[in-house]
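A short worksheet on the structure shown next.
With one protein chain removed, the remaining protein chains of the complex are shown where they sit.
As written, the chains take the letters A, B, C, D and E, and residue 1 is the first residue of each chain.
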Amino acid sequence: MESTINSGDTAWVLTSAALVLLMTPGLALFYGGMVRSKSVLNMMMMSFGALALVSVLWVLYGYSIAFGDDVGLGLIGDPTQYLGLEGLMAEAEGASLPPMAFVGFQAVFAIITVALISGAIADRAKFGTWLVFAGLWATVVYFPVAHWVFDFSAGEHVGGWIANDLVAIDFAGGTAVHINAGAAGLALALVLGRRRGFGREPMRPHNLPLVMVGAGLLWFGWFGFNAGSALAANNLAAVTWVNTLVATAAAVLGWLATERVRDGHATSLGAASGVVAGLVAITPACSSLSPIGSVALGLVAGALCALAVGLKYRFGYDDSLDVVGVHLVGGLVGTVGIGFLATASAPAGVSGLFYGGGADQLWRQALGAFAVLTVSFVATYLIGTVLQRTVGFRVEEEDELGGIDLSAHAEQAYDLHSAAGGPAGPALEPAIQVTAHKAVAGVGARERSHQEERTSA
Amino acid sequence: MESTINSGDTAWVLTSAALVLLMTPGLALFYGGMVRSKSVLNMMMMSFGALALVSVLWVLYGYSIAFGDDVGLGLIGDPTQYLGLEGLMAEAEGASLPPMAFVGFQAVFAIITVALISGAIADRAKFGTWLVFAGLWATVVYFPVAHWVFDFSAGEHVGGWIANDLVAIDFAGGTAVHINAGAAGLALALVLGRRRGFGREPMRPHNLPLVMVGAGLLWFGWFGFNAGSALAANNLAAVTWVNTLVATAAAVLGWLATERVRDGHATSLGAASGVVAGLVAITPACSSLSPIGSVALGLVAGALCALAVGLKYRFGYDDSLDVVGVHLVGGLVGTVGIGFLATASAPAGVSGLFYGGGADQLWRQALGAFAVLTVSFVATYLIGTVLQRTVGFRVEEEDELGGIDLSAHAEQAYDLHSAAGGPAGPALEPAIQVTAHKAVAGVGARERSHQEERTSA
Amino acid sequence: MESTINSGDTAWVLTSAALVLLMTPGLALFYGGMVRSKSVLNMMMMSFGALALVSVLWVLYGYSIAFGDDVGLGLIGDPTQYLGLEGLMAEAEGASLPPMAFVGFQAVFAIITVALISGAIADRAKFGTWLVFAGLWATVVYFPVAHWVFDFSAGEHVGGWIANDLVAIDFAGGTAVHINAGAAGLALALVLGRRRGFGREPMRPHNLPLVMVGAGLLWFGWFGFNAGSALAANNLAAVTWVNTLVATAAAVLGWLATERVRDGHATSLGAASGVVAGLVAITPACSSLSPIGSVALGLVAGALCALAVGLKYRFGYDDSLDVVGVHLVGGLVGTVGIGFLATASAPAGVSGLFYGGGADQLWRQALGAFAVLTVSFVATYLIGTVLQRTVGFRVEEEDELGGIDLSAHAEQAYDLHSAAGGPAGPALEPAIQVTAHKAVAGVGARERSHQEERTSA
Amino acid sequence: MRLVTAVVKPHKWDEVREALETFGVTGMTVSEVSGYGRQKGHTEVYRGAEYDVALVPKIRLEIVVDDADADDVVGIIAKTAQTGLIGDGKVWVQPVESVLRVRTGERDEAAL
Amino acid sequence: MRLVTAVVKPHKWDEVREALETFGVTGMTVSEVSGYGRQKGHTEVYRGAEYDVALVPKIRLEIVVDDADADDVVGIIAKTAQTGLIGDGKVWVQPVESVLRVRTGERDEAAL
Partner (left out) sequence: MRLVTAVVKPHKWDEVREALETFGVTGMTVSEVSGYGRQKGHTEVYRGAEYDVALVPKIRLEIVVDDADADDVVGIIAKTAQTGLIGDGKVWVQPVESVLRVRTGERDEAAL
């Protein structure tokens, strides 16, 4: 068999997959900088944990559920079809992409979707339970929904219902990734309840430059997410690239303008959040809008998300890092926005309401969004509740107050003092003593990080 | 029409464009780490703000001014030609690159050039005025100068004078980007005046690891900047890639050696600055030098820039983060250095003075550099002065002393203490109280972040 | 001559080279975050210094030693063959890659291998001596070993013995890079001796989020390292990409599980270390394993490395940042693991012991690993000892205690206080005074950063 | 006048401040300190080595008060900062000879 | 001997130090603290929620001096630290029974 692999397309998809992989560490920084310094490590670990676990599940059965032949109604792929991926190590007849390039590219989408959810439950989730949740949620919610949205029928292969039957446009995952994660975040925030002090203490971001680094890496990686979804280095990829740039830029302007008018100041947290809001909104829409349409979508998404992040105070759910306000709302703006702003001159070739296309595409978009939102919310609520009632999902109050980094990971993020440090930073370092080196001896598990002894003398 | 798109070239240009996009957040870190902790957010916001605004202008008319058909004398492209970029969503007949790939690649050049300027006016510029300046400067200075340097005539299309009439070599933007931004930085530093305490207080970098992260990301992104400017994944791209590596490496050695001899210590700030100095110098030259020539250029650039950053103390202008010392000087070294070090065996095929090519290329390089320097300095000085006299460019003294992050953005970069933090970091956190949740209510603009009340009881 | 360059392959190799370049700053962060705040800059400078120096040596003679025609026994290439690389600026007849693409890609491998070693000697190496060591080690150890492992014979060209005679599989550098650096780290840790307070004071990482950023960038860059080693954008690259993802993910799980069982907590330092351990192990093996084999390898590597990092306490060598525990052990696991886990259905087409291939590949792997380990250890020990006895390698005790950032670089990493900073961070800033601006005057070298005067009044 | 110095748990500081404000204390100086005492710190684990961190974070308040108010202030702190668990902290009182308000040059009682 | 404790605005610390140095004070101990008083902090805005930060950064100086110098030292601080705006800070004086220089074992006046 002669190879039909297109090296340029392969280069672009592999590059894009690496870019999307980087988004998860980027998200860890974005989220990590936003929490208080006593829980930054746990925040980052939720992303890294999801990265590790979901990758392995993807190999085992995840890819099969998402991209295996449909086993009925467009709802789920055959989970055993590619078990272990052994069969995908060789080129496929006539294909221009190596199968593994697609496998890798889609793996990183599954990873980041799960990681996104963690922002809703900052500072208060048991790490072990989070991992269990991540595995269950990926299996029960993400893999099937990816099948619905991303698995196009081709030849003998039958894919998912949203892509093929409803024919809603979701170029890179407005429904499967963002609405999905956003709805799950809302459900989980409700299951776990509010943090101690929510709405009373400020809980300011402890490290805004870290948030900005994260936003920068996310933007960078998102070019792989969106333009890589063309699965080829072609004109379509180039158009989506530019739309991804300008919609995001416009969303930053939209968010900052909203803050300036409402609060009197444009904040850097707002700029970073605007980046993400814009990226979320353009994700489903980047193939169907013109650059000007993208600017419009970005402005709307930036402004609406800036308003939406305040809703949690009004309704009293503690969506700690605004997964709902940014990903759910931004995902809805993008997915439904296609129904209004799509222009036939864009690669997708569909006209929305504002471009004379009527409401046909609009209802498809709305229905796809609604389906994913509902399923994700309900399933997540169930999974979360079961976990909370059985193994427990929320940490003890004292661990939350004392800092989850210490109680869950026996670590603290920063130790910025040095024995002969700076003019203003001397140190108490030697006060810490190494009492034992258990590394090799390995005396087994222990739970000794009590902050306070419970005896009152 | 059959597609003539080369997928490999497209993959490389899209990848390069993403790399260059990353340079702006990278620059935000590089600059942000160098200022004091009370102004890091504002520093980063100047980069992110430029990113957002210039992207949108690029779509509207920027690309047209830079790459539209020349409207006379090679000075400016037709600003209305590609208004909104609607017409560039389809492949062009016979082209190997999608039009939007080039649009995106050039967009990120415009963005970073504007962002570079902000380093000269750290800690003291009104954020709103900075945004206005960024928009005006991009429109009046960058877009036309990009036309001069980057817009090559082809077929019916007539481009800019430096590229086509003067035929100075500027492969990736020594004049259009670095000399341009450096001269603008100098002008703006003069317009805004010195920071309180300049030359008296040290104003040390508050976070050198952040500076190093920034330098690392800049170097990484710069491979897109330089090698991507080949606009194809070919031999030329590979040669420029290697020259970009080695010139930068040599510049780090040159800078560190200069510091070691002069001050007794090689600093990490010096290494990070050497990275940027080398990258700046090789930018115009990477297609016309051999690797050995690149090493030589890098050594000279590193040493000269290390000396040049001290000039501001001698002449008394507060170019806070050395935009002049690094970008203007480095840009001149690279642009004029081509006239000496160009070798015919390099892809550009031109010989400089040292390689027996006489002074022909040298005067072209010098003239190109001089033209951009002069125009940029004069235009920037005018724009800056007008803004200062009308809306005001410099912040109030109390805002500068109290920290521009707080006064302009109502934020502080770090809050590294936690209620039950580490041995050395307990906290005053609860002392901060949430008084109102205006998010939804939205009571309109307010200016309440006074540090001190003006009443003396 | 018509160009035979494949643009897709070129795009992928140039992208990969840039990704690998980014690994060195990434390593600087990973290492920098793990040391105490008084030595983070020095730690980062060792990486940046290696980056700068080795790049220049590569141009001069390094590439020739590694990839020049063998001058005998497969041990070393002709050091003069490509002196200055002048001859490689043109395309080679019939080649699908530009020569410089390969030059650049291999350059960044040399750089990071040297940088890796520095983790073993944190906090206590003279910076000047480190640079001398880096140059000597690259010349005497790395360039030849790269010839052994990476230089395949082709046509007239004769390469190195491990690649061509022993035919051990080392796809992307398990021996040449990781075992090599790990053994060198061990030797150097022995030569320099333990840090003051080793095993008594904790020496905790001062900035774990920085460690996580570094781990994220390393993972991202490593896709270039491994999948780029296919030197083409083809099916092989795609398979190695996926294996790189899943082995690493599994190693994180392996490391965290080990910690959880042994210490009761899964730490973020463990997650970051697991990332690197997995990447190291899959490096040689990514072309010869199935995804399931990669998961198995990753789990083993994660668990074994997690145990191995404790060995230094048992044996008393101060491998400060666990270069031995992660790179030597991980490299051995990966290199030797191929002998067990290789499957003929993977691109390399070789079967290991567990897949019915017998012990043939196993002894080749073991021998290759052993050869590199021994040569690297012995040569490094010699170089280190000579340097220590002549110019001195270890810093003075007082400089170590006072912090090497200050003594070697006259800098401190952080200055997080601002004159009107936060509620908890006021400042002593004005207490620092600029006494002189020597920048231009340039009064020559001086050594004035004494922490304490030696007179007792 | 008296100087009341109190070392309390960080999460109690806000309550203490509010109670003192209600009582009429108009100013104080606050710093972050580390306490060493019966209350032990915590254990951190790094790569198999275990570290005991001996210090616990505390907030230290310095309040200069009229002689007459000293006992009340101590009492208020004692009440609001109490959790009954080890590590609640200490309060001590010392004599002060004179106080000055920098802004106005006012002295002693008038300076508070 | 006396212990003079002064809480001043951060940007005044350098001036105060210079004036004290000129006067002949050879040493002091400096720390970063947060002040709570008439001077209010600032307001920060996050995602539409507003936070009042009640504390303001201050510098605290501790200077042990001869009895004879105490008044002068207070006077110098009072003068150099003054801006006339709310929040200029406080200075208070307390008795000290003995002082020791660790390096030499010298006591009291000789230890300063």
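Just so we're on the same page, a contact is a pair of C-beta atoms (placed from the backbone, for glycine too) under 8 Å apart; a residue touches a chain by one contact, two chains touch by 3 or more.
Note that the structure is predicted; figures quoted are calculated from it, not measured.
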Checklist entry - What is the set of subunit B residues that contact the non-displayed chain in the whole complex? => result 202, 204-205, 259, 262-265, 267, 269-270, 273, 306-307, 309-310, 313, 322, 325, 424
Item to check | For subunit C, the residues touching the chain missing from this view | outcome: 401, 406, 410-412, 428, 431-440, 442, 448-457
Checklist entry - Hey, which subunit E residues sit against the chain that's not shown? => result 1, 3, 17, 26-31, 62, 64, 94-103, 105, 111
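FYI, only the chains that are shown with their structure count from here on.
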Next on the checklist: From the centre of subunit B, which other chain's Cα mean sits the farthest off?
Outcome noted: D
Checklist entry - If you list every residue number at the subunit A and subunit B contact, are more than half found on both copies (same) or fewer than half (different)? => result different
Checklist entry - Measuring from the mean C-alpha position of subunit B to the mean C-alpha position of subunit C, what distance in angstrom results? => result 31
Next on the checklist: Residues of subunit B that contact two or more other chains, please.
Outcome noted: 6-9, 11-12, 15, 207, 213, 217, 233, 401, 406, 410-412, 414-417, 419-425, 427-434, 437-440, 442, 448-449, 451, 456-457
Next on the checklist: Can you list every residue of subunit D that touches 2 or more other chains, as numbers and ranges?
Outcome noted: 11, 17, 30, 32, 34, 44-51, 53-56, 103
